[in-house]
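Every protein chain except one is present and positioned as in the full complex.
Presenting chain A:
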Amino acid sequence: MTDPAPMIDIRNLSVTFNRGRKPVKAVNGVSLSVRPGEVVALLGESGSGKSVTMRSLLRLHPAGTTIEGTMTVAGRDVTGLSKRELGDLRGPIVSMVFQEPRLALDPVYTLGRQIEETIMRHEKVSRAEASARALALFRKVRIPSPERRLKNYPHEMSGGMLQRSMIAMALACNPKVLLADEPTTALDATVQIQILLLIRDLQREYGLSVIFVTHDIGVAAEVADRIAVMYAGRIVEEGTVSEIIHAPKHPYTQGLLGARVELAHGRDRLITIPGAPPDLTNMPSGCAFSPRCPVASEPCHTRVPELVSQGEAGRVACIQYA
């Protein structure tokens, strides 16, 4: 945290969607910084605000969404960029890999064509040069018979191969930051581990800063340097992978780890967190986790705990540590 120039610096970000009857505050005061060459996993359940936080960095929200706070990426203030400037940012500085490559890729163009187009949008190169780079990228992401595969349309490829193509496209303009939104959730376990290893290798090779959004703590443990746990629009705990996995501090993180089926050998029931995450349009007062928390006390229901430093690099938002 003492690093002079973080690659990504998010300060007090709040995102409110204004569609529907009531405004929904999906992200509520998130601060997060990512150093150059660091991989941070945003871990949380659906509706926790992990994807919304990440998408804010590319301003990928529908019109009418209110974004508050400041976000800088590679020294640029993202909140104030014009459409044109955002276009210049997406690709050479920040790029993204989505959960569903089938929806993220254009079905009517070949994969080679789509990668060439990305390169030519940002750099003054000939098509021949762009296509040579596309081929090199396909080799890099270890797609077998890359010459032939570049001529394929998305529907001709399997899910794992498509996700590799998406990664190739994301790396086409040598970005500094890679945003990965549950990139392996739709894949089989055998393919998932291949993609995770690929992302890890490329991250090291390119020195990328990565934000990796996932709901799976096992996946986070496999790729990340640090983990930030989100609950109901806020970061509730942050720390190195070992800290989070071996010594979780927040009762929610403890509950998540305790409910893991891997730990239940020989037990006939799982330990569970009672209840369900809160409705974002109808948030409980005080700590959002307090209605489900086994150790909640009176002040938890009235006061929102701040994220305070805890241990070497960790931060926790729980009254027990305030």
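By definition in this document, a residue touches a chain if its C-beta (ideal position, glycine included) is under 8 Å from a C-beta of that chain, and two chains touch if they have at least 3 such contacts; residues count from 1.
FYI, contacts and distances are computed from a predicted model.
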UniProt protein name of the chain not shown, from "Glutathione import ATP-binding protein GsiA", "ABC transporter permease", "RNA polymerase sigma factor" or "Outer membrane protein with beta-barrel domain": "Glutathione import ATP-binding protein GsiA"
Contact partner of the left-out chain, one of A:N18, A:S126 or A:T272: A:T272
Option from A:C173, A:I193 or A:M283 whose C-beta touches the chain left out: A:I193
Contacting the left-out chain in the complete assembly, out of A:L32, A:L256, A:A288 or A:C318: A:L256
For chain A, the residues touching the chain missing from this view: 45-46, 144, 158-161, 188-194, 196-197, 215-219, 221-222, 241-242, 245, 255-256, 259-262, 264-265, 268-274, 276-277
